[in-house]
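All protein chains but one are shown in place.
Now for subunit A:
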Amino acid sequence: MNVKSRLTLILPQKFFGVLPLFIGVEMVLGVAILNKAGGAFGVLSLLTGHPINFWQWLYNVSCLCILPFYISALSNLTVKFRNVRKISFACLIYTFDTAFGLLYTFYFTYFWFSSEDTNPTGNERRDLGVSGGIAAEAVQPGKGYTISSSTTDLSQSASPARELFLTVSATLITTCLRFYFNLVMISFSRSLIKQYTNDTINVNIIDEEAQEIFSRNTILSRIKKAVYELEMRSKDILTEYFQ
């Protein structure tokens, strides 16, 4: 049994076994868009001077670059004809993003446990970057924020073992969910492309949006042209793969 046959076997026909796939794709893209928005805030470290390394930079910039394509796919999910190429492109990006994200999850897990989680009783002020302003500004001396004897009661705080268990299990669940979401995207793209291909087999369709993009020569239309070509290429790749 080859990879394609195995993939077909595990592709979900319903989202979580209950909901139609398109609602699943709506949810998957919505979650992806919200997550990728973090890249914009991460990039703001350029303005705030908060130190981040090259890999963090790369991660934030990649989130920002991917974001418009997910938004575009979600906006066109139920728009006839156009949704085929948009979803195809989003599906391919999502697949690469899942693989890329898995590597980053390994790296950031190592980063947390090696750099951040090494001084559980330390003061956060040392980590506050150039100005060190957070604690200094947030803590109002004499207004009840100092560590008091009440903090010595450890029974109400999660133990290190519980914290570790929560962190590891949440990371694993998130990763598994991501793979499942990827399968939902692939399954929906496959069904959509098959239906589109069967319905339009003898019809030559002209996309007015494409005509409009190709008739202009501005910088924006060049970008749109490149994106359009990528979308069409994605559609062709997936059509060929699924047939």
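Everything that follows uses one rule, which is that a residue touches a chain if its C-beta (ideal position, glycine included) is under 8 Å from a C-beta of that chain, and two chains touch if they have at least 3 such contacts; residues count from 1.
FYI, contacts and distances are computed from a predicted model.
Student: Leaving aside the chains on screen, match the unshown one to its UniProt name from "Mediator of RNA polymerase II transcription subunit 20", "Inositol phosphorylceramide synthase", "Mo25 family protein" or "Leucine carboxyl methyltransferase 1".
Tutor: Options "Mediator of RNA polymerase II transcription subunit 20", "Inositol phosphorylceramide synthase", "Mo25 family protein" or "Leucine carboxyl methyltransferase 1" narrow down to "Inositol phosphorylceramide synthase" for the missing chain.
Student: Looking at A:Leu44, A:Cys65 or A:Ile223, which residue reaches the missing chain?
Tutor: Candidates A:Leu44, A:Cys65 or A:Ile223; residue touching the omitted chain: A:Leu44.
Student: I need the residue numbers on subunit A that touch the omitted chain, in ascending order.
Tutor: 20-23, 26-27, 30-31, 34-35, 37-38, 40-42, 44-45, 47-50, 52, 55-56, 59-60, 75-83, 104-105, 108-109, 111-112, 116-117, 119-125, 127-131, 133-135, 137-140, 143-145, 147-148, 150-151, 153-160, 162-163, 166-167, 170-171, 174, 188, 191-192, 195-196, 199-200, 203-209, 211-212
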